[in-house]
Structures are given as structure tokens and as C-alpha cells.
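Here the structure comes first, spelled out in C-alpha cells, and everything after it is commentary.
Right after this comes chain A.
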Amino acid sequence: MAGRLIKYDFMAIGRKLGPIYIAVLAVSFLTGILGLRVTNSGPLAVVSFILGVLVIVMAVMTLVVLIQRFRKTVYGDEGYLMMTLPASTGTQLWSKVISAVIWGVLTTLVMLGSAAVIILMIRVDGGIHYREMLVQLNSMNLPWGKISLTAVLFILNAIAGLVEFALMIYASISVGSQASDHKGLFSVLAFIAFAVIENVILYFAVTKSDGLDSPLTVNLTTFEQSLEYLDILLFASLVVAVITSAVYFAVTYLFMDRRLNLE
Partner candidate 1 sequence: MGVIECRDLTRKFGRTDALDSVNLSIESGRIVGLLGPNGAGKTTMIKIANGLLKPTSGILTIAGNKPGKETKAVTAYLPDREFLPGYMKVKEIVNMYSDFFGDFRRDKAEDMLAELGIDPGKRFKNLSKGNREKVQLIMVMSREAEVYFLDEPIAGVDPAARDYILHVIISNYNENAAVVISTHLIEDVENILDEVVFIRNGRIVLHDNADDLRAERGKSIDKIFREDFKWQADL
Partner candidate 2 sequence: MDWNFKEGFPIYKQIVDQMSQFIASGAIKPGGRLASVRELALDAGVNPNTMQRALSELERHGLLHSERTSGRFITDDENVLKKLRSDLSMGYIEEFFINLEKLGLTNEEIVWAVTDYAKQIAVKKGE
């Protein structure tokens, strides 16, 4: 069931984001081509500017489309269809979270892809010498195990951050839906309120936690020790993200389950 819900979310969102993804990648390709001939910088500047604008538009659109999709299918007229499907509220909410993560990741990948396209096409200073890079990396005797762990933690954090952000938005939309008028405005207010509460809690958590450093001798003399410290920070951040996500999930779930109040 979750799979089917995600599939239809995907189709609905894809028809809106698909075109802009293509536009971004196409313009990146164009930028790459223009960049090859560094003789006339005029068109390159224009196209780069367009690309910059498109990337921003793409990021904003991703957010907007996800918000619209949630609002429309849970609290709007399509709620009469979506919320009467034979799925539990939990499944519905999970599928919405997963959709948000999918599109957040896709948008990020397109951004990276756009950069990659340009880098790969432009050979500045004769281009990137991959061979030499690899040789140098190998000679540095890097602790690949540790680096992988840090990388994994980093990615998990990014995803957890996405999940938390999506749920924070969903919770705000849910709170806003309770208003009889100006629901959008109230959703924004709810979002701000959530952000404020998060920061207040964070402030108290940080200022009240003297002695937090003691287990860690902040001894960052070696690269490995720096990585360890980073790992601990990332892990703590991950835990916080998971807990915060759980809170927002619970809030959204309660509204979806008990205070749906369509129309």
C-alpha cells in the first residue's frame, strides 16, 4: 500500500518537477559547451546566470510542490479520496515523508549533476587530471575506513535532516488547517513557532550542558582524531534529528487522525 501511495505521489510531483530538472540539466550542458570556448565570455555569463536562476527556482519549486501535494491530498478536496483509501494514517504519513525524501534527494542530485556536467566539460588549466589525483590520494595513506564512516554519518544526517524538515512542514500545514480562514498564514506562523521552540530548547540544552566536553579530550592533533570528533558530533546531531522528527511525526499524525475536518 505504501508503495502504491508513493507511486501516485511520484507521478503527481514528477510531472511538475520533471520539466525543471530537464531544464537545469540542459542549461548546464549548454554552459559546459560555452565554457569550452573561453574566448567570448558574453553568452557564457548570460547562460550561467540563467542556470543560477533555474537552480534556485528548482529548489524553491521542490519545496512548494511538496507542500502543495501534502496540503491538497490530506486536507484539501483530494483528501476525500486519499484519506478514504484502505491505508492506516501511519502508512499515509510515512509515504508522504518518503516522497519528500525522494524528491529532496533527486533535487540535490540534479544540482550535483549540473555541477558535474559543467566541471566535466570545462577543461580549465588543461582540465582535471584524474590519474594524478588518484595517485596522490593513494600516497596519502588516508584512513579510508574512518572516512567512509564519517561519510555515511554525513549522508544519514542529511537524510534525517530532510525527514525532519519535511515533517516540520507537514506539522505546520496540519496546524494551519485548523484555522477556518487564512490557513496558509497560520501554517507559516506554526512553522515559525516550531522553529522558535526548537531553538529555545537547543539554547537550554547547550547552555545547561557544561562538562559535555570532558569525555572528549578535544585533542585534534591527528586527522583521525578530528574525524572521531566529527563522527560524535554527527551522531549526536543524527539522534537529535530523529527525536525531533518523531515529535513532528506524532503531531502530524494526531492532526491527520483526529482533526482532519475536510472542507
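Behind the choice of candidates: all candidates are chains of the complex that A comes from, given by their letters.
Here is the rule we use: contacts are C-beta pairs under 8 Å (C-beta built on N, C-alpha and C of every residue); 3 or more make two chains touch, one makes a residue touch a chain; residues count from 1.
Computed from a prediction, not measured in an experiment: that's the story for all the values here.
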Notebook entry, point to check: Among 1 or 2, which touches chain A when you look at the whole complex?
Noted result: 1
Note to self: With touch defined as at the start, can you tell me which chain A residues reach candidate 1 in the complex?
What the structure shows: 1, 4, 8, 12, 15, 77-81, 83-88, 257-258, 260-263
